[in-house]
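Starting off with a structure, shown below.
Missing here is one protein chain; the remaining ones are kept as they sit in the complex.
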Amino acid sequence: MNYTEGPEIRDTKAPSGPIEERWEKRKFSAKLVNPANKRKLTVIVVGTGLAGGSAAATLGELGYNVKSFCYQDSPRRAHSIAAQGGINAAKNYRGDGDSVYRLFYDTVKGGDFRARESNVYRLAEVSVNIIDQAVAQGVPFAREYGGLLDTRSFGGAQVSRTFYARGQTGQQLLLGAYQALERQVAAGTVTMHTRHEMLDLIVSDGRARGIIVRDMVTGEIERHLADAVVLATGGYGNVFYLSTNAKGCNTTAIWRAHERGAYFANPCYTQIHPTCIPVSGEYQSKLTLMSESLRNDGRVWVPLKKNDTRAPGDIPEEERDYYLERIYPSFGNLVPRDIASRAAKNVCDEGRGVGPGGLGVYLDFRDAIARLGRDAVEKKYGNLFEMYERITGENPYDVPMRIYPAVHYTMGGLWVDYDLQSTVPGLFVIGEANFSDHGANRLGASALMQGLADGYFVLPTTIGDYLASGPYGDVDEEAVAEAEVKVRTKIDRLLSVNGDRTPDSFHRELGKLMWDFCGMERTEESLRKALDRIPELREEFWQNVKVSGTAEELNQVLEKAGRVADFFDLAELMCLDALVRSESCGGHFRAESQDADGEALRDDEHFAHVSAWEHSPDGPVLHKEPLEYEYVKMTQRSYK
Amino acid sequence: MTATIERGAATAPVASPKAAPSARTPKKSGRFLGSSNGKKVVMAVTGAVMVIFLLSHMAGNLKIVLGKDAFNEYAHALRTMLEPYVPYRAMLTLVEIALVVSVVLHMWAAISLARRARQARPVKYVAKKSQANGYATHIMRFGGITIALFVIWHLLDLTFGVVNPKGFDSTPADRMVAGFDASRWWVTLIYVVAVVMVGLHLRHGIWSGFQTLGWANHTRNRALRPLAGLVAAVLVVGFLIPPLAITFGVIK
């Protein structure tokens, strides 16, 4: 795949000056919309997860006329609901030395120096308001006997800044946002469109002015116009077919916006979570994550010998390899996600993996049970053990769990400036759908924080600046019609192929290819192979896919086919981005770029930039946004 | 060519949520009795009235164990209660009115809730399996109907004497003893079935009343559930002693 390099791109919105004053400055410099004018302004928000739900609710509260869209049957079901661990906030309620600055520092470092300092600082700053907001909404966070909020240390952080609601923090935060959203629906400021899928962005006069959606029940193609469009459509981890994402998660909204001019930044940055339940067979439809907290007491091991088929209990101590403890004596089983994931892959590649297909490692609680007693282990991890048993039919009190890494989160996404505005004026992108705050690796409990920071606090301020500069005139009917025709043509094309392979079978094959060649470890060779193979598979898809039914009804096959088609195009860009970025950083590990110990080796001289890709008929155009670090000194991560 | 933005409304035809009642429509006052919750409260309160009545009725019935005279005196006392301050039978009439009102309201609430339930599930399941024993589901409505039919028979038999061998012009004790004579074993059988039905109805009903009035919770249920069972059992035993004793000739 050929690409060209275009001019550098810069974020022009972040104010200069001391980092702790920048957000305050931007809030003050942002133009305000007259309250009487707000209800004359329409904002479309696509997606109702933490970012989209909170944004739509807040914009509604401010008085804008909001149209909210989701593909699920209710806004409450967006995949934010599945987040387990917690949400970070620099409240320093423990007095353990936490501060906005420390959260900022940890996030920049955790992102392996590939995120913008200004954005990350604002995220840390706003984090404290999120907790206040959620508590006031009635989010039932865990509390201590004194009635105050409980916090825990999470993902290797040295301070206790993670607020949680048992293992269901995402659910409780999302329900808070959902309830705020429904309050606005009742108040008439938000119109809710469930079971609607965005299929194109309407760009008129160079500005985002609406979307084309398909009513998934009737099949009707609808046009919705607005003064600004907000995409909060989540990540694209399902390009790997198997991931911890919900089945419906897809890239269509951001991909089609990308085709309309929004740059796609760092598509290759994917996070692989180390503790998921392994695949049990060909039919596997998704992977289930288990909380990282299991690594606090569980010990990870594989047999020393290759292809050892003995039951785990029959393998004596001296024939077990507790490889994380061996390689990383100081962090042991608690090394960061990317390192734990890669180590698991390495031992499995050596032929020492366990379970079906040799794709698994043991997470053993035998020693923890002996040390703490079964009751204590049950109290701590009972619900997780139950979940494991429900899925695998094995009892982890007797048999060690089997775990394997799985795609979990995508740090890449549409490029946005400090105002969260993409390269298409009037198109804002929030939450996992944008690229902005996590750099090359996201820390645990930071995704919820970013989604809500964007939705409740950042976007409602910055979008006002854009809207206040309007009005932007009437929408060009030709642009609307063109987008609608494009959508209809694509649907008709999918229905007319009438081949003999299902969209899912193509998706599975694409996913396997991506996992093998653009997964935890990438090499120039593997990526080139993927770049050869993807166009072939896409070609076969368009020749041989079978989409049953019609366009004028609820048609889940058609929905799937459209999403898979976009995954092909995205997959290609991901591989290209991974190929061009020949360094290793965070979740992106290029085998060619590692130090003597096999650790990821950054190349700051050549790659301290964001790769923002522009869509063009002649192949992608790469625009680099240089990253500068004024506050946090760039260092190599080490967890030995 | 241009298109304008239609402010505040969907720009394209959007399937409206089928005449769905919009949230927050102002409700007219006095909706309480019309609401499903209000009807349940009516059931709970009227049910409580009837349980209190049944307990005293049972206690009165047991007077027959002390002899026919004791029973007749008791029946007479019911009619002369609070005399001479109030006329003959005044208190009993009041109690009867309260009971009739309770029965009517209880049945009204039950029928309208049952109708509501039927409308809420226009298409039935092909297969349906209860996960809570199905006890309350089947016993309450089926039992309620059985009990209502029995009450009619019971009044005709022992209160108005229409279907009683001794007729209306006899003492209450005579009517009772004649009514449950061994030769009329089937009457006793009907009575036994009905009383057991009442017991089953109350075993759920008493707890259900507390739940409906918002007084139940899992801690209190540890007492409320057994209490409901106990009251139901006491009533069954208490009501069955006289007829069985008569039928088997213990009381003549």
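General observations
As written, the chain order gives the labels A and B, with residue 1 at the start of each chain.
Methods note: a residue touches a chain if its C-beta (ideal position, glycine included) is under 8 Å from a C-beta of that chain, and two chains touch if they have at least 3 such contacts.
We take it that contacts and distances are computed from a predicted model.
The subunit not displayed here is recorded in UniProt as "Succinate dehydrogenase iron-sulfur subunit", chosen from "CDP-glycerol glycerophosphotransferase family protein", "Succinate dehydrogenase iron-sulfur subunit", "ABC transporter ATP-binding protein" or "Deoxyribose-phosphate aldolase".
If you put the hidden chain back, the residue from A:V557, A:V580, A:L601 or A:V621 that touches it is A:V557. In the complete assembly, the contact with the undisplayed chain comes from A:K286, out of A:K286, A:K529 or A:R637.
Summary of contacts with the chain left out: across A:L304, A:A376, A:I391 or A:M634, the touching residue is A:I391.
One chain is missing from the display, and on subunit A it is touched by residues 54, 57-58, 61, 72-79, 81-82, 91, 93, 129, 131-138, 140-149, 165-166, 168, 171-172, 175, 178-180, 182-183, 185-186, 192, 194, 217, 244, 246-248, 280-281, 283-286, 288-289, 387, 390-393, 456-457, 460, 500-502, 504-505, 546, 548-549, 553-554, 556-557.
Subunit B meets the missing chain through residues 17-18, 20-25, 27, 31-32, 35-41, 113, 116-117, 119-132, 134-137, 140, 204, 207-208, 210-218.
Criterion: only the chains that are shown with their structure count from here on.
Rounded to a whole number, the gap between the C-alpha centres of subunit A and subunit B is 58 angstrom.
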